[in-house]
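Below is one structure, written out as structure tokens, with a few remarks after it.
Here the complex is missing one protein chain, while the rest keep their positions.
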Amino acid sequence: MSYPQARLREDDLASTLLANRAFSETLCAPLTPEDMGLQACPEVSPPRWHLAHTTWFFETFILKPHVPGYRPIDPRFEYLFNSYYNGVGEQYPRPQRHLLSRPDTATVLAWRQHVDEALADLLSRSVTPELAALVRLGIEHEQQHQELLLTDLKFNFSHNPLYPQYQPHEDQAGSAPALSWLEYAGGLVTIGAGDASSSPESFYFDNETPRHRQWLEPFALASRPATCGEYLAFIEDGGYQRPELWLSDGWAWRSQQQVAMPLYWFLNDGLAEHYTLAGRRPLNLAEPVTHLNYYEADAFARWCGKRLPTEVEWEHAAAARPVTGGFVENRRYHPAIAPPGEGPRQLFGDVWEWTASAYLPYPGFQPAPGAVGEYNGKFMCNQMVLRGGSCASSRDHLRASYRNFFYPHLRWQFSGVRLAQSMEACDATPATAP
Amino acid sequence: MSYPQARLREDDLASTLLANRAFSETLCAPLTPEDMGLQACPEVSPPRWHLAHTTWFFETFILKPHVPGYRPIDPRFEYLFNSYYNGVGEQYPRPQRHLLSRPDTATVLAWRQHVDEALADLLSRSVTPELAALVRLGIEHEQQHQELLLTDLKFNFSHNPLYPQYQPHEDQAGSAPALSWLEYAGGLVTIGAGDASSSPESFYFDNETPRHRQWLEPFALASRPATCGEYLAFIEDGGYQRPELWLSDGWAWRSQQQVAMPLYWFLNDGLAEHYTLAGRRPLNLAEPVTHLNYYEADAFARWCGKRLPTEVEWEHAAAARPVTGGFVENRRYHPAIAPPGEGPRQLFGDVWEWTASAYLPYPGFQPAPGAVGEYNGKFMCNQMVLRGGSCASSRDHLRASYRNFFYPHLRWQFSGVRLAQSMEACDATPATAP
Amino acid sequence: MSYPQARLREDDLASTLLANRAFSETLCAPLTPEDMGLQACPEVSPPRWHLAHTTWFFETFILKPHVPGYRPIDPRFEYLFNSYYNGVGEQYPRPQRHLLSRPDTATVLAWRQHVDEALADLLSRSVTPELAALVRLGIEHEQQHQELLLTDLKFNFSHNPLYPQYQPHEDQAGSAPALSWLEYAGGLVTIGAGDASSSPESFYFDNETPRHRQWLEPFALASRPATCGEYLAFIEDGGYQRPELWLSDGWAWRSQQQVAMPLYWFLNDGLAEHYTLAGRRPLNLAEPVTHLNYYEADAFARWCGKRLPTEVEWEHAAAARPVTGGFVENRRYHPAIAPPGEGPRQLFGDVWEWTASAYLPYPGFQPAPGAVGEYNGKFMCNQMVLRGGSCASSRDHLRASYRNFFYPHLRWQFSGVRLAQSMEACDATPATAP
Partner (left out) sequence: MSYPQARLREDDLASTLLANRAFSETLCAPLTPEDMGLQACPEVSPPRWHLAHTTWFFETFILKPHVPGYRPIDPRFEYLFNSYYNGVGEQYPRPQRHLLSRPDTATVLAWRQHVDEALADLLSRSVTPELAALVRLGIEHEQQHQELLLTDLKFNFSHNPLYPQYQPHEDQAGSAPALSWLEYAGGLVTIGAGDASSSPESFYFDNETPRHRQWLEPFALASRPATCGEYLAFIEDGGYQRPELWLSDGWAWRSQQQVAMPLYWFLNDGLAEHYTLAGRRPLNLAEPVTHLNYYEADAFARWCGKRLPTEVEWEHAAAARPVTGGFVENRRYHPAIAPPGEGPRQLFGDVWEWTASAYLPYPGFQPAPGAVGEYNGKFMCNQMVLRGGSCASSRDHLRASYRNFFYPHLRWQFSGVRLAQSMEACDATPATAP
């Protein structure tokens, strides 16, 4: 496939682009230059690197091919800030990104401005649909890095015993609504993006295509994500000490790493705290549990006598729902207590929801042509799909067909769990589901 | 689920069991006591350990619970030869199995005889369906270890520059039949084991259940596995040097391990050889290529402009086919050249066929109760499904619904590749497929 | 032993202290806040950490015990900036020092000022000899960290393909003087610091004591360190490919790391460059070779048909020599070409000289009492002694008895090689040596 030809009017596209570019810098406003270089493990990147790499993306895929005579500020940046595009060339080693103190923050910001001006200039002239699609891809790409910038920062800060505060915390009182079950009859369903009916402005990634049919047996989904309180009950019931609850690889992970609680939690002697972007603070048991990996989500579901949903089930349930929830636009950077109400809550935002589905190509999948074809397709192995977005995702970045994916052992995303269960076919009278 | 109640007549069951037990020892006949302890990496086990562990399985799951007053020869063997059953207890560390020079081979053989006699005695009396099912599970389990015994041995021997010969080689002349494409219309298909129509004697593992529906788009399968010659063309076309052909994890594996050819191959200066259980000998380009891992199979398929089949496609195609091919019963221990003929050849036997499917539970899957429930279910993460069996598998161990699974980086099984492709729905006129 | 009671007049001590404290900050002047956090491997520390740790040293060992009611700026810094003093308490993990973006540079500088003021106040009152000795230890300690700050920075910067320049390079023309041999008769010699004749102002570390006798056979020392040109001849003669020249551990290191030249060198296609604190520039073959580890120094000496000197030989030769050479005070940060002249040149400064002596206690050695006893003694295993100081050492930090020590595989110090050879006893007529 090629990326959908976004039909935004040209000046809408330019203003969306520049607003989004500015938002990346806004997110860095509370950070010191010292913070801008932090990298606590190979999977995370320094904030400054995120600012640079997203700029690299526009320079490499848009300015160089589309602006005759475009002069990069420094040709060496092509190598330094290439993440993983072998089609572009070699890459600076990922685990060493924290060693790039130069270009410093000021230089990176100047580069951003240089690129933004060139982009604005380019978009002020005639924009082909292909170019518009690439710009839109660049915007979505930068939104993903905005989310990573926050989750990487949280991971990095958590290694500092001073537990830095990114922004003050606003407390949230109250309790989560009781969990209920929403039933779905299944049958032959269609999922994925890109059918004829999709709006011409809509954007989606190649990995969401083609839209295709799947057979679903009857199932039910929990009305909301699991809470910290529910997860604490799992811990207190010896959940981390009972191998029968765990996948074999999960049990090995737990044993080798000596894990006994979610990432960022501190439990001892009655104390129950966690590290948040507001610093270290008491656990709020009504909040959705987050920073679980797949193994933990799966073990918790088994302990509940339930299971994780498949991505097909999830998308089928979410397809008709509005994209509402807690997003990065809220500037809260932490999942909120589920609101009361009917139907599934927090399908979107707050916490990513691990599914039981491996990240694999849809039937008939073709990656986008050229180097941007490396964006998604080459990762279709060893990872699990998450759905719905988190408190660090942009609302307009998300949709029902959106597929996120991470290795099952990773915990630094805002990843939580929504329970599912299979229903007897004969009972499949969808009661509360829309 | 509980395991199907095998309805073999009791004396058939006993004689099948004892013949199968004897076959394990027959496979060890060409080995020295020194060979019996080899373990070249944590994933493989020494031959002696296989003989002991399969005996442990019968003692633990059948004799101890079903024979009042049963006296094990040595109670410490429960710990030493438990592979991964946390429900039974702690396990001796897997990477150290080669350090168990005691019990020596003679002691293990005496233990086998002790257990066989107790089993024969038990089965000479009234056998409940549940017990018969467990015995059948033990037989199938031992068949799996017979296959591993051979593949592990090949891996171990390959580390010895003397390239030991397990048995002499019989040469096979001729060429492979031209590859053709068998088309399948897809639609709503049913796969898995255990429906009402299955014969009461039939055996299947819990991971093949429940039998369930899946939707398939039209597809085509290659008429035979890819050959060494076809794979050599991939190598000579720079297949191992072109990142665009590889999954990201596969490219990382290739780069870190500096891999440039299948396991056991030697290519240089015009020389093309490989290590086999008959020692080191020239490559026969007409034979199916084997000892590929998932990354290599996937990259080769992409180079061909094709893809790997899903396990649903594979099973749908194989369901109506007889289980014919090269199996361990042939005592050849090497894949044979595909025979001429119509329809898919070598679906069964010769080489396992990597599928594009992650090893995950079927909808509604329930592991068998008790410790034997650890047999399959807990491995449903991070592995890929292989189908069809190999030259080291027992013919009566295989069936269309059989699911094998390995991590994508592993190569020491007889694992090969059958190409697949998606068809336009409108063209889906199943020509040659049955 | 306790540290020698430095008899500096109190105001000399205070002014020396404050000048030295200021020099640490001066060294950081060319650095950005981003540079201040760099740490490319566990052995090196970020510049900001060096500024903080040296402050911690004064706060921990001087202010807290000697200033009643002293209030640290932040009590958590005790843990964060403890390097390895188990007697003080637990330490923040060394490999993670780069993750301490907070306290930021401004906060560390404010802490320095706070501590400096408290020290100045303390020293403005009556100073006991014990306190003066501790202050002097703190000054020497900070000098060591000034050297590390530079060598660590060079190592960190070298990972950046932009090859940052710390300060511009001043070129040095000319050639090194021809190497000649200085002979020493040996016999019963005395080495070490701390005899009755040492001046009351003199400082030395506990590891230089007690002053003691050693027997020396006749030997000769090269008149200057080996040059880049001499080392290049070793490389071009296949020095890195000939196992007979190497210690077994050295050959293993070379093979595993695939080393073929000194750290920071780039040799290919006639190009001969190295990274320096002035950026990447052409090798000057007349300069002393540096950034060798012990294995390389030893292999080079063997290739020359010579050996490394022992530390006893070195100290015996150096004892009567003035401390002249290239030091950090020059602000050149790179070894200079050896000057012409008689006698041994560059014994002090320019490059540390690997000796053939393991770092072990002298006969009768007693570490200093209390936590500062961890300063030197506990490292007396697995390291080799270097002598003489480098272009990054302070001149007044050095003396003939000074013992530096590093693991034999490490290369990031300015470490070079001075050849030695044994002489026949009968020939031992010390010709040119003083």
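The chains carry the letters A, B and C, assigned in the order they are written, with residues numbered from 1 in each.
Everything that follows uses one rule, which is that a contact is a pair of C-beta atoms (placed from the backbone, for glycine too) under 8 Å apart; a residue touches a chain by one contact, two chains touch by 3 or more.
Worth saying up front: this structure is predicted, and the values here are computed from it rather than measured.
*Asks:* Touch partners of the unshown chain, restricted to the chains that are shown, please.
*Replies:* Per the contact definition above, the missing chain touches B, C.
*Asks:* Which residue from C:Pro243, C:Pro282 or C:Pro340 sits in contact with the chain not drawn here?
*Replies:* C:Pro243
*Asks:* Of the residues B:Gln143, B:Asn156, B:Ser248 or B:Asn284, which one touches the chain left out of the display?
*Replies:* Only one listed residue reaches the unshown chain, and that is B:Asn156.
*Asks:* Using the document's definition of touch, tell me which of C:Val259, C:Ala272 or C:Met380 contacts the absent chain.
*Replies:* C:Met380
*Asks:* Considering the whole complex, not just the chains shown, which residues of chain C touch the missing one?
*Replies:* Here the touching residues of chain C are 84, 86-87, 188, 212-215, 217, 243-244, 246-251, 294-295, 298, 310, 356-358, 360-361, 363-364, 374, 378-382, 408, 422.
*Asks:* Considering the whole complex rather than only what is displayed, give the residues of chain B touching the chain that is not shown.
*Replies:* Interface with the chain not displayed, on the chain B side: 32-38, 40, 48, 76, 79-80, 92, 96, 98-105, 156, 159-162, 164.
The criterion applied here is as follows: only the chains that are shown with their structure count from here on.
*Asks:* Which neighbours does chain A have in common with chain B?
*Replies:* Where chain A and chain B might share a partner, there is none at all.
*Asks:* Report the chain whose CA-based centre is farthest from the CA-based centre of chain B.
*Replies:* Looking at centroid distances, C is the chain farthest away.
*Asks:* Taking the mean of the CA coordinates per chain, how far is chain A from chain B in Å?
*Replies:* Each chain's C-alpha centroid was found; their separation is 37 Å.
*Asks:* Taking each chain's centre as its mean C-alpha position, how far apart are chain B and chain C in Å?
*Replies:* Each chain's C-alpha centroid was found; their separation is 60 Å.
*Asks:* Centroid from C-alpha atoms only, then distance chain A to chain C, rounded to Å. What do you get?
*Replies:* Centres of chain A and chain C (C-alpha means) sit 48 Å apart.
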